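As structure tokens, the structure follows; a few thoughts come after it.
Every protein chain of the complex appears in place save one, which is left out.
Our next item is chain A:
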Amino acid sequence: MIELEGLTKRYGEKVAVNNLSFTVRPGIVTGFLGPNGAGKSTTMRMILGLDHPTAGDVRIDGKHYQQLKDPLTYIGALLEAKAWHGGRTAYNHLLCLAHSNGIPRSRVRDVLETVGLTAVARKKTKGFSMGMGQRLGIAAALLGDPRILMFDEPVNGLDPEGIHWIRTLMKSLAAQGRTVFVSSHLMSEMALTAEHLVVIGQGRLLADTSMADFIDRNSRSYVRVRSPQRERLLDVLHQAGVVAVESGDGVLEVDGGKAEQIGELAARHRITLHELSPQQASLEEAFMQLTAESVEYHAHSETSPASPEPARQQGGDGWKRG
């Protein structure tokens, strides 16, 4: 369990992390989502006690990181930036960490085996590819067999096989009852692995919800309807109090509508339908909309009130800026 309470980090004028409070629970994969620069890595570094919070508090199983005896046996982390000496072999790098936390030497071999680096264990890490480096970082995280695992952008630099491997690994770690906290800037990646979702933008908490709820709440669902008797269908829908919007090519879109209701209405009035399909906007779109609004709120709050359309256009912008 990781608990954040009003966690804040300021660098001079810039607020990197702004009053974050949420809890990461065991037994599930919790996704930590935000555009690049939203404050994910800073938050993770504060969880590990590497950066000092300006305000607020973060606890691991109820304790401050500094109070943990042999912290690697409580929480293992893969950080985004490279965190080892290139002149040292993979084996020795892990051995240094193992010694410092009283972890037996045999465990070093075990984790090297787990991540598939046994063959290069005695090679200096400066020759490692990005994917091998990522595996070494994951080996270090697993070293102490911790109950809590934290991965910062773990799929970065991995090949498709590696990506599949890390997804499976995270799910199996959670299935063992461990706390798995993983950051990403890709909604699609999170949708595949995470059950719970914490979304931040510009250091602020935007959502803390189950993946299913997030999808329900944030993605626009509508029913796509096509009919040769379009005018009649519009009348019928209107009379039933259902709002339909034309979207060209004779297609009607019914926001928040139920396909069953529309189908039954059409049948009762003997209207032929060529298409009746429930649709959902993509998760990526929902995520961009959510974070774009946070960007807009910060960038334009004094000049113009937020309106949905510009917020959408800002999406691409906030993406790069964030």
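The criterion applied here is as follows: a residue touches a chain if its C-beta (ideal position, glycine included) is under 8 Å from a C-beta of that chain, and two chains touch if they have at least 3 such contacts; residues count from 1.
Please note the rule applied: contacts and distances are computed from a predicted model.
**Student:** What is the missing chain called in its UniProt entry, if the choices are "Hydrolase", "ABC transporter permease", "Anti-sigma factor NepR domain-containing protein" or "Heme exporter protein B"?
**Tutor:** "ABC transporter permease"
**Student:** Touch as defined at the start, partner being the missing chain; which of A:121, A:140 or A:271 qualifies?
**Tutor:** The one listed residue touching the chain not shown is A:140.
**Student:** Taking the full complex into account, find the residue in A:19, A:101, A:156 or A:261 that is in contact with the omitted chain.
**Tutor:** Once the missing chain is taken into account, the touching residue is A:101.
**Student:** Write down which of A:92, A:156, A:209 or A:261 is the residue touching the left-out chain.
**Tutor:** A:92
**Student:** Which chain A residues would touch the chain omitted from the figure, given the whole complex?
**Tutor:** Against the missing chain, chain A presents residues 45, 48-52, 65-66, 68-72, 77, 79, 81-89, 92-93, 95-97, 99-102, 140.
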